[in-house]
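Every protein chain of the complex appears in place save one, which is left out.
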Amino acid sequence: MAETLLEVRHLNAFYRNRGRRQQILHDVSFTIHEGEVLGLVGESGCGKTTLSRAILGINREIDGEILHHGGQPRMVFQDPASSLNPAWTVGRLLEEPLRNAGVPKQERLARAIEMLDLVGLDSASYERRPGGLSGGQRQRVGIAAAIIGQPKLVIADEPVSALDVTIQAQILDLFMRLRKELGLSYLFISHDMDVIWQISDTVMVMENGRIVETGPRDDVFRDPQHPYTKKLLDAAL
Amino acid sequence: MKRRNWTLRIGGCVAAVMVALILLGTVWTPYDPNALAGAEKSMAPCLAHLFGTDNFGRDLFSRVLEGGRTSLLIAFCTVAIGGVCGTVIGSLTGYFGGLVDEVLMRFNDSVSAFPNILLALVCVSIFGTGKYKIILVLGVLFIPSFARIVRGEFARERSRDYVENARIMGAGPFRVMFAHILPNVKTVLLSSVAIGFNNAVLAEAGMSFLSMGVQPPDASLGRMLAEAQGSLFTMPWYALSTGCFMVLLILGFSLLGQGLQEQEREL
Amino acid sequence: MIEVKNLRVAFPDKAGKPEQAVKGISFTIGDGEILGIVGESGSGKTQTALALAGLSPRKASVEGEILLDGRDLMPLSREEIRNVQGKDIAMVFQEPMTSLDPTMRVGRQVEEVLEIHTKLDKNARQELALQALRDVELRDVETVYRKYPHELSGGQRQRAMIAGAIIGGPKLLIADEPTTALDVTIQAEILYLLGKLNREKGMSILFISHDLRVIRRLCHRTLVMHGGHIVEQGDVGQVFQDPQDDYTKTLIASIPTRRY
Partner (left out) sequence: MKYYLRKLVTLIITLFVVSLLAFLAFQIVPGDAAARILGTEATPESLAALRHQMGLDRPMLVQYGDWLNQFLFGDMGNSYSYTMSVKALLGPKLPITFTLTAMAFLMIVCISIPLGVWQGKHAGEASDAVTGAVGQVFMSVPSFFLGIVFTLVFGIGLKLFTQGQFIHYDQSVSGFFGYLFFPALAIALPKSAMAAKLLRASVIRELQQDYVRTARSRGRKFSSVLRVHVLRNALIPVVTFLAMTIPEIVANSIIVEQVFTIPGIGRLLLSSILASDYPVVLAIVVMLAFLVVLMNFLADVLYQRIDPRIKVR
């Protein structure tokens, strides 16, 4: 049985708004094993993003346990325009995680060029700013920056929703290729059932902060148990 | 090809010319600002005396340059004190938030209920007048307005994805603030410094006009305007020349500030 | 009903030289027909819709012919165009968050077409507005009528937008990506609603989308646009089963479809 990378036990998460504490996540538990892609599907406002921020330690208003066995996971954001620092060059963005880990300058440069090539960008974009790239290229930079520190688990929060259909397909292929080549595991979040079907091994359905159904992809899609999952499948075109 | 940012260009030039003139004044002035030339009393502006002379025969252009120097110095130091402290306080409270941020925000709101000049006058009445006291008083009084602007910028940027991404990538809080956020708020800070400079010039001029600011023998544009107002009937050019010089100085920096803001929007 | 001949829309870009967004396209929309336009960003689909609705930006140059029941709209004066807008041709937009005036109650915005084009008094307009809100299957229409846009959900706001568009009994409803910003379940309901309105009121619909799956679900015929041209045109079934143009093929291949 592959090593478990992430264990989440009875997680409750809250959102503090002007003193009032609103509970967003209710008793969420799941595990991710090495090499596994866990697809999380749910509509906007169901707590998907709160979950990803809780796992990454950005949101501390939580109780319950989050056990990282595979080191600090990295994140790929939905909107490539706002997740990359507009004032920095692509090269410096890629080297940032290595710089924080104390990797020497020369080696950082080599690894950055290597990463650009791996995600299908030519090394000339090293000097360019995110502003000068297309949506698809920017998302490739986002992915490169996430995996350059060789994390075992990458959390992708709606990584393709903001892209055009043809570009979306290319980025999904990239995610699947990187998974095979680098043995990465993903927590892949999307509201699009078809995208989830294409990339996930196991699927988790979330409604209003609760996990309503979990299971291998084909079981969940072929004979969904929970009415909400059925509703999502019927609504998907 | 980026649309030419005229506001920035004109503002930059006017401000540069005025500052250059004043700096030149520190080294050379057409006449000795305090020399009394009895024969040339109350002369209207002419080639010999660009701004004319006052009732003691002193060359007004030289005096305006000298007065401008004091105003420039005070405004520069005020913005330096207020800007630096304001930026430090604003960035910390904006980024870290929490109780300190709330308390300082409330304090900032109640202090801003007092008009700056009113506070300055009160402080001056307690600590006394004079160039260096004015710098200290105005400098401290400008901290809240700078802090408020900087806090707003940092609080806005802190919640954006690229900042969260930076924290996930292991960057410490200070690296996030100064390496990640600062380059994105740089132009807003610069434009508020330019606008702060104007407010400082206006505040100093106002106080000196009320003879509560710079005291003789230091000259200041505000004091000169007060003197000029006395002889408005006989020498209108005295007030007009001093006033226009000050307006040009302020116009330069306000266009500069606005130009930087337009630059920001185009980025 | 609508016949478009050689429509061309161009914008002066930063350097001032005109950039063609729509490069001479021709198509027709039959009475009671739902025509889809699918294409990626920059394909010119939105500019085509705006041109039909007479909402092209001021600095754009629009050429060609747009015939509504045989009458060409292009040469009309601004005044005459305004008589068509809202009465014969209505439009619904993508962002329900920003497409309503945040400081005005929803009811008054739904009535706006009546306020502009008719002499009906306040009560008559309110009655028709409440009826329109019922037509779009909104519950508790009286309270929705008095609410402000930010007090409604995305789905409710989009329904109120549609109510405001159909209240004038238009011949053609142009919908520019009306469901893109909505959740999957709500998107399905809105698509169902548009289909019902088309059947019941016989209103033709021009439906713009970047998602072929939405087009497949709602439209009778569709155009595929790429780089300002129509690269393919035909019944939805035929375009999906046997696409002629390469670009259409890549579009269809890119849809993440469930094969089991």
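We call the chains A, B and C, going by the order they appear; numbering starts again at 1 in every chain.
One rule holds for everything that comes next: contacts are C-beta pairs under 8 Å (C-beta built on N, C-alpha and C of every residue); 3 or more make two chains touch, one makes a residue touch a chain.
As the structure is a computational prediction, the values presented were derived from the model and not from experiment.
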Interface partners of the hidden chain - shown chains only, full complex considered: B, C
Contacting the left-out chain in the complete assembly, out of C:Asp31, C:Asp101 or C:Glu127: C:Asp101
Absent-chain contact - pick from C:Arg8, C:Lys23 or C:Lys87: C:Lys87
Touch criterion as defined above, residue of B:Leu47, B:Leu99 or B:Ala113 at the omitted chain: B:Ala113
Residues in chain C touching the chain absent from view: 53, 55, 82-87, 90-91, 93, 95, 98-104, 109, 112-113, 116-117, 148, 150-151, 161, 164, 168
Interface with the undisplayed chain - residues on chain B: 106-107, 109-118, 121-122, 124-126, 198, 202, 205-206, 209-210, 212, 225, 228-229, 232-233, 236, 239-240, 243, 246-247, 250-251, 254-255, 258
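Please note the rule applied: only the chains that are shown with their structure count from here on.
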Most distant chain from chain C, judged by the mean position of its C-alpha atoms: B
Approximate Å spacing (C-alpha centroids) for the pair chain B, chain C: 53
Distance from the mean Cα position of chain C to that of chain A, given in whole angstrom: 34
Separation of mean Cα positions, chain B and chain A [Å, integer]: 48
Touching residues (chain side chain A, partner chain C) in the complex: 43-44, 164-166, 168-169, 172, 191-195, 197-198, 218, 221-222, 231-232, 234-237
Chain B - residues contacting chain A, complex: 160-162, 164-171, 175, 180, 183-184, 186, 267
Residues of chain A defined as touching chain B within the complex: 53, 56-58, 72, 74-75, 77, 79, 82-88, 96-97, 100-101, 131, 145, 149
